[in-house]
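Moving on, here comes chain A:
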Amino acid sequence: MEPEHLDRPTEAAPVVHLRGAVALLGRFPALAGVDLDVDRRRIVLLRGPNGAGKTTLLRALAGLVPVTSGEAVVLGVDLVTDRRAVRHRVGLLAHATGLYDELTVADNVRFWSRAARAEAADVEAAMARLGLDGRLRDVSVGRLSTGQRRRTSLACLVARRPELWLLDEPHAGLDQDGRDIVDALVRDATRAGATVILSSHELDRSLDLADEVVTIAGGLAHREPRPRPSRSSATPGGPTSEAMS
Partner candidate 1 sequence: MNDTWGYVAAAWIIVMGTFLVYAIVTIVRGRALSKQVPPERRRWS
Partner candidate 2 sequence: MIHDALLVAGKDLRLELRSRVALNQIVPFALLVLVLFAFALDPDRGLLEAATPGLYWVAVLFSGLLALQRSFSVEAADGNHDALRLSGLDPAGIFLGKVLAVSVQLLVLEVLLAVGVAVLYSTHLGGWPLLLVTVVVATTCIAAAGTLYGVVAAGLRVRETLLPLLLLPVLAPVLIGSTRAFEAALGGTPSEGWPWVGLMSVFALLYIVAGVLGFGPLLEEA
């Protein structure tokens, strides 16, 4: 993904547009008719009790869980008809890392990044950014701690340069330093034109980060009053927005 493409001014169409979206896990309706709109370059926090449907919502937005009824358009792709088309444009950080335990950190990041046709320079930069370029580089993933695995997983995501970041509890399991890196990555991503949706129970940290908060409960979404004026709405797409964050 070239930077100039990402820096285009905000398009009129929202990045995420859901109307009455229903997603079933087996016979269980994890999403029972969600309405959600997210504009480009926004940081949206999803919160709600366990089992509310946050993870399913993120997975549905990534095109993994089929939306069985309602409207669902992400990055201009209709998820109801063709959810595969959106996948290579989003990055999902899930609870499960999906890494190969027997391969080293560098092997894993390289494999997943090459699969997404990422540039070699981006791969190295992503690993450096997450502090994986030193000793950890050649350690097999099976021997990493939870936080280190999470960093590896994040490096794979960053190297792909997705247009929509979907982070499922990105702060969980990370140390202070790791959390700061996550927040910085998220801010940089939106500055570069990406959109971020994250779920978190770490409200102190996330409320500070987010432009908008959406509460999920019972498979439904409820938008809350914004915690503070949003950067993007105050100065839509403008360079001065960086100063405010």
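If you want to know what made the cut, all candidates are chains of the complex that A comes from, given by their letters.
The definition used in the following text is that a residue touches a chain if its C-beta (ideal position, glycine included) is under 8 Å from a C-beta of that chain, and two chains touch if they have at least 3 such contacts; residues count from 1.
No experiment lies behind these values; they were computed from the predicted model shown.
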item	value
Complex member in contact with chain A (any copy), out of 1 or 2	2
Residues on chain A engaged by candidate 2 in the complex (per definition of touch)	25-26, 59, 62-66, 84, 87-88, 90-92, 94-104, 107, 111-112, 114-117, 140
